[in-house]
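Shown here: the complex without one of its protein chains, the others still in place.
A, B and C are the chain letters, set down in written order, and residue numbers restart from 1 in every chain.
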Amino acid sequence: MHRTPIGVLGASGYAGRELCALIARHPRMSLAFAAANEQRGKTVELNGGRTVTFIATDDAPLGDAEIVFSAMPHGASKVWVEKSRAAGAKVVDLSSDLRVGNDGNNIPYGLTELRRESIRGASVVANPGCYATAILLGLLPLVEAGHVESGATISVSAASGVTGAGLSARTDLLFGEVTENFRAYSAGNTHRHLNEMRAVLGELSCDADLLFTPHLLPVARGILATITVPLSHAITDPVALYRKRFAGEPFVEIVESLPELRHVNHRNVARITAIQAEQVRRPTLVVISAIDNLMKGAAGQAMQNANLMLGFDETLGLPS
Amino acid sequence: MHRTPIGVLGASGYAGRELCALIARHPRMSLAFAAANEQRGKTVELNGGRTVTFIATDDAPLGDAEIVFSAMPHGASKVWVEKSRAAGAKVVDLSSDLRVGNDGNNIPYGLTELRRESIRGASVVANPGCYATAILLGLLPLVEAGHVESGATISVSAASGVTGAGLSARTDLLFGEVTENFRAYSAGNTHRHLNEMRAVLGELSCDADLLFTPHLLPVARGILATITVPLSHAITDPVALYRKRFAGEPFVEIVESLPELRHVNHRNVARITAIQAEQVRRPTLVVISAIDNLMKGAAGQAMQNANLMLGFDETLGLPS
Amino acid sequence: MHRTPIGVLGASGYAGRELCALIARHPRMSLAFAAANEQRGKTVELNGGRTVTFIATDDAPLGDAEIVFSAMPHGASKVWVEKSRAAGAKVVDLSSDLRVGNDGNNIPYGLTELRRESIRGASVVANPGCYATAILLGLLPLVEAGHVESGATISVSAASGVTGAGLSARTDLLFGEVTENFRAYSAGNTHRHLNEMRAVLGELSCDADLLFTPHLLPVARGILATITVPLSHAITDPVALYRKRFAGEPFVEIVESLPELRHVNHRNVARITAIQAEQVRRPTLVVISAIDNLMKGAAGQAMQNANLMLGFDETLGLPS
Partner (left out) sequence: MHRTPIGVLGASGYAGRELCALIARHPRMSLAFAAANEQRGKTVELNGGRTVTFIATDDAPLGDAEIVFSAMPHGASKVWVEKSRAAGAKVVDLSSDLRVGNDGNNIPYGLTELRRESIRGASVVANPGCYATAILLGLLPLVEAGHVESGATISVSAASGVTGAGLSARTDLLFGEVTENFRAYSAGNTHRHLNEMRAVLGELSCDADLLFTPHLLPVARGILATITVPLSHAITDPVALYRKRFAGEPFVEIVESLPELRHVNHRNVARITAIQAEQVRRPTLVVISAIDNLMKGAAGQAMQNANLMLGFDETLGLPS
């Protein structure tokens, strides 16, 4: 069968390598190029034993690819999206550059379960941030049904594995600094992903505030978000509500047990539960949402979107 | 110098061993006995290379000790507190049996920075839970000054190392199940420590609800609590407020940076910061509080209380 | 296509669950039963999100399976191999009961790369131990070619992840006891796998002694063996020798770089290199061999053998 040529920009980072590995396993795709400027000429091994050799970004034959995944750094990605478009390729941009709430006018936000139809016809898609994916999927059923108390504050505490910070030589990410440690960062509601989350809530007519504190876990991968949602009224069976909203979704698992990182790692799924809080006066839900930050939080969702953009079955080449 | 004889019940668990190690290093204490019924006759090595041999609980010469630390399991501890009292010993009970909000009428709650004077004259002290210690210390300055919004919900997400679950042979605590994993438990506001926290807030005339979700971290020790507090009005300099409340406290560190587990592990301190949240309409503080669950969260605070009960300098034998 | 029914005994342990997961993904197999006596009636989730419900061992319909995998404990397995045979099923036994050097007269030893033809026609195969697999594959090219110095001592230091010890509630395997720790065990050449390794070396007419020290790593899975081999004469290009021996083998990777656990985990491969030691007078090779203890060291190799016994392509359903 003909394989569709796919390019990867920013291929040497954690998300870039995961994209290369997904393309290598995809039954209808082939890797047109993997560009990583600082590591050009270098050959590395992907998960599963295959290898890839990086080329210089300027040498990337953008026009050879039907879709280009850009895993370039925030700020640097936008210009490469434009170059790829000019060369005739569709683009899934994994940076924050073109996301809603940032600089993404009219570009579909690639939260597949929210924007599937727009993504299907798009030439450029802005893939969501990893935290935003976990948190927004955990909020959608409540927000869309208008269950969130008006004017309330949704409090989110989330924790991510270190691959969320990328494959960069920072001493604070050394094993010796992270093992047996745990810490918050961007505390005080200053994390970059707030923009896109607030924008999506606004588009869905939710006027609640979002207060988000991310943490760094001593694990390689995975995000767990614990979300406290004040409700306008009590919900008798929150799991049923979630199951109804995500019925038929291949990559959302609504469960009655508590999601854990090991349930989702190396899989392109969000695993979610919702629990009515006891011992509080106002009706409140505790929602727990878990994803693999490199799969449903980055490369996996990007591939899910690329499948849609190419008219493929959305699940092709993705580990569920 | 004369050394005061001290006994430990439930000495084989993580808190019990930490107590034995603290007694061994204490300049004015000696170990009268270490009882651990299932491991009676067994000799184990403490941190620092010293050894201790456990005796049967029924063989413990309770009357030989001036103070008995009970690290017996919840439910089983209360009767041993009574036996120790009958034998003439003072008691620091590390179980939840006698804590405020449970069955602890008139017994001082051993949160030293809140109840120092009552502890000083007490014959029995109910040592706080580890989560309760981290969270209440993080809330005291706001609650005592009446800064918490009336009727609001304080949302707490906290994470603990596995020693918090004790040294028990549970398959869900095996290395292979915990490494590279992260999960919530007691979600929906059902954790045992809520009782004592709610009771203390009530004693301090705070009418806010508490919504608490604990998590299990892939680390051996440490608790980090991230606390979202709706305020009745904005506080310009929350760190100054905290510094004022805890001025002179030897075991509370108010910092401007974000507390991490590695800052507090193996130390008897709570390290706390408070940050005004941006991008939310109602004034809200994010408080981060870190302790070592086995030190300030258990054995260290118990020793701090014992020092007071014996008329010693409160800091004696404790690593700051 | 018709799927061959396969049974699993001892299905609740780490190897048993891995077997169930491999069967679930296999294109030509279906799970006839998964027996685990202590967990009968319990439903658990496999890697990849599928679930399996355990039945009592006595209720296992042995005759419904064409092949039974026995992951029963050492000592308890032998009788179930006999029952399965009596019921008409072929058996791959993952215990040590029937291995060469133990009680395995005439039963093929399932080190596939050494005994492929015997395995193909066998009704019972004794699957090798995890350490034995890593070490023997690392020694085969030297032993078969007679390169090991006569009467010498081969020194092996190997380290395994905790899943090698099984899913049993032992306090010494708790996260709090294993994290940030490393230790030898069975030191002094007393490990159970020595029997089968010595027997195989004997069958291959190697008269060297084997001195083997295993260690416990703070990782979930993987074995790395570092093998020092005194040679009868220098070997100019050891990697070429290894490549020739394992040419065409789908699950052996001979590399020039140093094998790491992350190269092999979740894959059914042994990854091996061999290096001439400098600064020693007698010619000596340092061989490094890495496997995933649950895949090539247990369930994966068992499946490789089952594929052969059923006349399937040896690689079917196995992640390379």
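What to note about this one:
Operating definition for what follows: a contact is a pair of C-beta atoms (placed from the backbone, for glycine too) under 8 Å apart; a residue touches a chain by one contact, two chains touch by 3 or more.
Note that the structure is a prediction, hence the values are computed from the model and not measured.
The shown chains contacted by the absent chain are A, B, C, with contact judged over the whole complex.
Although one chain is not drawn, the whole complex shows that of B:Leu9, B:Leu194, B:Val269 or B:Ile288 it is B:Val269 that touches it. When the missing chain is restored to the complex, the residue among B:Glu177, B:Asp209 or B:Glu253 that touches it is B:Glu253. Of the candidate positions C:Asp59, C:Glu144 or C:Glu260, contact with the hidden chain is made by C:Glu260. By the touch definition given at the top, chain A reaches the unshown chain through residues 14, 161-163, 167-171, 173-180, 218-221. Summarising the interface, chain B meets the missing chain with residues 45, 48-49, 179-180, 253, 263, 267, 269, 319-320. Against the chain not displayed here, chain C makes contact via residues 151, 153, 155, 157, 159, 161, 177, 179-185, 187-190, 194, 198, 209-211, 213, 215, 217-222, 224, 226, 228, 230, 258-262, 265, 275-282, 284, 286, 288.
The criterion applied here is as follows: only the chains that are shown with their structure count from here on.
Put simply, the chain closest to the centre of the protein, by Cα centroids, is A.
The pairing of chain A with chain C is characterised as same-residue: of all residue numbers used at this interface, over half are used by both copies. One inter-chain figure worth recording: chain B and chain C are separated by 46 Å, centre to centre, where each centre is the mean of the chain's CA atoms.
Distance from the chain A centre to the chain C centre is 37 Å, each centre being the mean of its Cα atoms.
Looking at chain B, one finds that residues 161, 177, 179-180, 218-221 touch two or more other chains.
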